[in-house]
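Notes follow once the structure below has been shown.
Note that this complex is displayed minus one protein chain, with the remaining chains in position.
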Amino acid sequence: MTPVRVGVVGYGYWGPNIVRNLHALDNCQVVAVADTNPRALERARRIYPGLRLTTDQAAVLASPDVDAVAIVTPVWTHFELAKAALENGKHVFVEKPFTATSQQAEQLVELAERKNLRIMVDHTFLFTGAVRKIRELIDNGTLGPLYYFDSTRVNLGLFQHDVSVVWDLAPHDLSIMDYVIGQPPEAVVATGAGHVNSKVDMAFITVYFPGNVIAHVNVNWLSPVKVRTTLIGARDKMLVWNDLEADEKIKVYDKGVKVTSAEGVYDLLVSYRSGDVWAPRVDQTEALKAELNYFLECVMDGRTPFNDGQAGLRVVRLLEAADRSLAERGRTVAV
Amino acid sequence: MTPVRVGVVGYGYWGPNIVRNLHALDNCQVVAVADTNPRALERARRIYPGLRLTTDQAAVLASPDVDAVAIVTPVWTHFELAKAALENGKHVFVEKPFTATSQQAEQLVELAERKNLRIMVDHTFLFTGAVRKIRELIDNGTLGPLYYFDSTRVNLGLFQHDVSVVWDLAPHDLSIMDYVIGQPPEAVVATGAGHVNSKVDMAFITVYFPGNVIAHVNVNWLSPVKVRTTLIGARDKMLVWNDLEADEKIKVYDKGVKVTSAEGVYDLLVSYRSGDVWAPRVDQTEALKAELNYFLECVMDGRTPFNDGQAGLRVVRLLEAADRSLAERGRTVAV
Amino acid sequence: MTPVRVGVVGYGYWGPNIVRNLHALDNCQVVAVADTNPRALERARRIYPGLRLTTDQAAVLASPDVDAVAIVTPVWTHFELAKAALENGKHVFVEKPFTATSQQAEQLVELAERKNLRIMVDHTFLFTGAVRKIRELIDNGTLGPLYYFDSTRVNLGLFQHDVSVVWDLAPHDLSIMDYVIGQPPEAVVATGAGHVNSKVDMAFITVYFPGNVIAHVNVNWLSPVKVRTTLIGARDKMLVWNDLEADEKIKVYDKGVKVTSAEGVYDLLVSYRSGDVWAPRVDQTEALKAELNYFLECVMDGRTPFNDGQAGLRVVRLLEAADRSLAERGRTVAV
Partner (left out) sequence: MTPVRVGVVGYGYWGPNIVRNLHALDNCQVVAVADTNPRALERARRIYPGLRLTTDQAAVLASPDVDAVAIVTPVWTHFELAKAALENGKHVFVEKPFTATSQQAEQLVELAERKNLRIMVDHTFLFTGAVRKIRELIDNGTLGPLYYFDSTRVNLGLFQHDVSVVWDLAPHDLSIMDYVIGQPPEAVVATGAGHVNSKVDMAFITVYFPGNVIAHVNVNWLSPVKVRTTLIGARDKMLVWNDLEADEKIKVYDKGVKVTSAEGVYDLLVSYRSGDVWAPRVDQTEALKAELNYFLECVMDGRTPFNDGQAGLRVVRLLEAADRSLAERGRTVAV
């Protein structure tokens, strides 16, 4: 089996994790790393003395000994870099969010299809044991029909100067939501504010789905505490995913509601069922490693990944809708 | 000192707490309890064998030996009961939410003013040690200028057949928000859905204030876990109030953000300051007792309580705005 | 069915709970309450205006209209009061610890047997849903053979001037240990110290059982935090009981150890199995109510309760052994 030869463009905050994991995979050969910042390359050189390092991104994107490129740069550069890579016949693994606009995403998807190349968008959380377990519990009917998805992702920082908290944090929640709900949304409402610089630093995004299914995402760069919690309500069981728990990340509650007849002013209309709680064991493998391995397999086998350009495009459309809604203090935006 | 003679109308879920606390106060005499449900009166009789009990609410509202009435009935009955009480010259303590419409609230406020009578709306949380401490930390400048108020109040049940989760749970958060932010809001956006019966059972309410101050309230009757947490962000310090903590309900974080110059694509625009955490001791006196005592004092001294009819009206207006916004999937409603 | 007529002796800290629960039970009539402190009786009078109240304990113990007495006084008075009650032909419900010495306990057990009367010692925790669930999980083999029982019960206060922390808090843990382990111990080792007055205010008690089963109890009146946690290790599954958790008091861990062959200096001798976690629903009925109801049933049916004088005697023997061990800084005391 010939390993896939990968060039990595971008060695800033996330790039080193990409290189480290690719390096450890048997079916991969990291051919080159490009970054416009020589200091970033210096950091890479200390860990991988033998690696080809360059400030010339275009060279890597065009290099004949590269089969696929990983683009780990700021979002506003994704389109040009990915376009060049695809035009040069390279498969593309690209950081989230996919692109800065949905038009760009559509163009890349079309181009990849035309050239029969793979695009994978780095929605890393989809490869965690937790998210895979949640999807499994929905798919096998354990939870019953979905009621809602309510995700909170708040902490102090990390401010970025090129994007708002919506484009920085919400892609995680929206890609997970897209994956576990698995149907197209109807409308987006987003509210929020910015306090420190010109960027929105906290936002509340509601996504409406058919059949009264609703999702809500709370993202905030100005929280004194770190929270990574998702509640999923459904008819038969309910679920809490607390990603900061070391061991019991997912808890499934045998809880539910039953509508009953009621009489008298203070009587309840509904009754509640409350049973055991169950924390299924969740696979602890590093998600990024599993994801990159899957990328290499898709490249080798010509398979379309489930987190492909279309998945990336769906998330970008939601981000755009959120931006439009935010700009008008919560106007409902159909999608 | 002559004690205030109080008649209580309504002995359902909350009424017993009102009667128990009034009973224990020295400056109060509980004269009569009325409830249309004879079984409710039977429960009262077992605990207070000597008390005057009646199914005739109007009789209590008109009784010459009653100085003030506590109205602890469903919200749709508040207006008629309070109106009768005021017309009969009685001071009024009324359960939250104040009334079913803002027109009703305005009428009652006007009537009380004309008759020089007191109205107090039972926003119990304003009398907890936690909320009083939060207000103190804001008033004395410890937190610095406010950025946001983000409150989560979710649990499984209690469904009521006459109101939605917005009118059931959100009055708590909105009255606290009104109290600690202390300025008039500009606009409301609410999203949500109903899954079990025709009522909205989960809702997300954003309230915009001048100067980029923003509030968010997450209320949900369908959560598998109980959460009662409020984050308050401000320039100098940040605060978390977890009402389910037995001992450290409030934590003040010496955390903040400073905008700094940045260079290079991945550099941060801002830096973070992270210091000690401090959990001030919070008074554990039962809030309802303190509130009722304050009501009696206001009645005796002719003082206007801070949680008066105007305060109740402000909350009802926000609830109405939330309802209008919800009905159109998040339309922005100016207030 | 004629209700059991009960006289209560002692209306201090715990007595009001006894009276309140007896009062609410259908098969019981609270005939009289005695306390040597008139102020205690005054408190009782306010709640139960019709009740016979007296400072004459002996009168209640001898009253012909009393079938059974509940003794809720300091431990050093238990023997004389219970002896008088039994001699007068009354069944006895007595606060924990049963008596101040094992000789006293033995005498009372012998006397009750001779007069065919019931003694029940108030080991309230044995009637909680949590302890009953733990016993069930052991009895039905879910946990497999027991390895250990490790209980921590610490908080700030409540100091009592007549007993040490061992006699105040450890009876809870030792009675639970006795109930769930269900076999006679072999030896006791206790260490500890006193810092504030002459009493031991923190202690560590080890109890050895046959077959390498071991129990440990950590009791402390000087802890800044309240902890109520018991770990139970066993061959097939392990269990944590956190009594301060509102909802998930018991968690069962599908964890275990398997001895395997090992090679090389740093290799492990054993491997670990780690599976799901399960929090069974636990009955939330007030334990004291269930216990008192059971007492009344035992009295009416002539049944011997499982928490009888023998059970109380076993706990007192362990407390005496702990005291002897403590006095000599941890000498091993065979029991």
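Residue numbering begins at 1 within each chain, and the chains themselves are lettered A, B and C in the order written.
Basically, a contact is a pair of C-beta atoms (placed from the backbone, for glycine too) under 8 Å apart; a residue touches a chain by one contact, two chains touch by 3 or more.
Quick caveat, the model's predicted, so the values are computed rather than measured.
One of B:Val196, B:Val277 or B:Met300 touches the chain omitted from the figure, and that residue is B:Val277. The residue touching the chain not shown here, chosen from C:Thr73, C:Gln104 or C:Thr124, is C:Thr73. Considering the full assembly, C:Tyr147 is the residue among C:Phe79, C:Phe98, C:Phe125 or C:Tyr147 that touches the omitted chain. For chain C, the residues touching the chain absent from view are 12-13, 36-37, 73-74, 147-148, 150, 152, 154, 156-162, 187, 189, 191-197, 202, 204, 206, 208, 212-214, 216, 218, 220, 222-225, 231, 233, 235, 238-240, 251, 253, 255, 257, 259, 262, 264-270, 272, 274, 325, 328-332.
Residues 247-248, 254, 274-281 are the ones on chain B that touch the missing chain.
Going forward, only the chains that are shown with their structure count from here on.
If each chain is reduced to the average of its C-alpha atoms, the one that sits nearest the average of all protein C-alpha atoms is B. Comparing the centres of all chains, each the average of its CA atoms, the largest separation from chain C belongs to A.
Computed centre separation for the pair chain A/chain B is 38 angstrom, with centres defined by C-alpha atoms.
Mean C-alpha positions place chain A and chain C at a centre distance of 53 Å. Those residues of chain C in touch with two or more other chains are numbered 247.
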